[in-house]
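One structure, as structure tokens, below. Some questions next.
Every protein chain but one is kept in place in this view of the complex.
Up next is subunit A:
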Amino acid sequence: MIMNRRSLMTTALTLGAMKAFPGLSFAQARPLVFATFTGSWEEAHKAVLVPAFRKANADAAMVLDPMLSVDQIAKVNAAKANPPIDVMLHDPGPALVAIGQDLVEPYPVEKSASYKDLIAEAQEPMGPAPFFQVVGLTYNPEAVKTPPTSWADLWKPEFKGRVGITNLNSTLGTGWLVEIAKMRGGSEANVDPGFKALEELKPNLAAVAANPGALATLFQQGQIDISPGNFNAIQILKARGVPVEFVAPKEGAIAFKTTIHIVKNSPNRELAFKLIEAALTPEVQTTLMNPPYLIVPTNSKVTMGGEIARVLAKDTAELKQKFVFQDWKKINEQRSAWIERFNREIKI
């Protein structure tokens, strides 16, 4: 074979193009793509959900492509006719954005075996919630001897300079502010009382973290002793030996629905449905509820056990009683104004 510059160039370009646009080589059929979240979510889904799905569907090929909700929305938006993702996972805020931008299909509820078993709050026709995320009070048991019981405890003078919160970029930060507003007579439409309460919290504030993940570091470094926190994030810290405990405040723990959606125009619609079905089954949800995952189930047929039964709820009835769900449609309407106000007012 004669190797000249031209043939070398052509080969290089072809190889490069195949690398840059893998779609070229198999444009016809691609495996099912599930955009889960990064970190512990990816681990849990790789270990439990994917094997369950493949077992039930003759080893169908599928790919986990973990990314943030916002990136999922951006990617699907960029190629609406031929989306690179088949199944999306979302927090309540982004879920409404995705639905609003017409990126997801209604879930075929009548075909689903498990949908009717989900507790009422998880039954979302545009994409059901296979898991809940729960936000409550997190504290360091070595520094805080009497466990807190209410959000109001954050304002106690004994926690001067020991409280951590996050800004409103995160679902956690925004949801928490709404809950504080509600505690003081506000609502999803009126968070003024929440901002007033934040003003009063300032002497106690040791840190306003840029994201919930940073709160974990602050606990580890002894920078803060008490903060609102995500149940699952705390379990990961605990497993690493950091002294932290989680309690559901008496006002109710804030529950966020993590919803799962079939992307509109997905070439793998049927498999996407099957994957979501797998995520809704009591078997998968039970496995994910057990250590090390401790993900809060939404299927009422799952018997609560372990840490979840101990600190959150023993059964669905108690769960409904102890969890508060928020109206994210209302929250989304004003969220940007709140973020702006938070930027301006909260300086410590």
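One rule holds for everything that comes next: contacts are C-beta pairs under 8 Å (C-beta built on N, C-alpha and C of every residue); 3 or more make two chains touch, one makes a residue touch a chain; residues count from 1.
Here is the rule we go by: contacts and distances are computed from a predicted model.
Visitor: From the list "Electron transfer flavoprotein subunit beta", "Nitrogen fixation protein FixG", "2-oxoisovalerate dehydrogenase subunit alpha" or "ABC transporter permease", give the UniProt name belonging to the chain omitted from this structure.
Guide: Missing chain, UniProt protein name: "ABC transporter permease".
Visitor: Which of these touches the unseen chain: A:Q123, A:T217 or A:T286?
Guide: Residue touching the chain left out of view: A:T217.
Visitor: Looking at A:T149, A:Q321 or A:S336, which makes contact with the chain not pictured?
Guide: Only one of A:T149, A:Q321 or A:S336 touches the chain omitted from view, namely A:S336.
Visitor: Any idea which of A:T166, A:N204, A:Q235 or A:Q285 touches the chain not displayed?
Guide: In the complete complex, the chain left out is touched by residue A:T166.
Visitor: Quick one: say which of A:V135, A:V163 or A:A209 touches the chain that got left out.
Guide: Candidates A:V135, A:V163 or A:A209; residue touching the omitted chain: A:A209.
Visitor: In the whole complex, what residues of subunit A lie against the chain that is missing from view?
Guide: Residues touching the hidden chain, for subunit A, are 68, 70, 73, 97, 166-169, 173, 206-211, 214, 217, 221-223, 335-336, 339-340, 343-344, 346-348.
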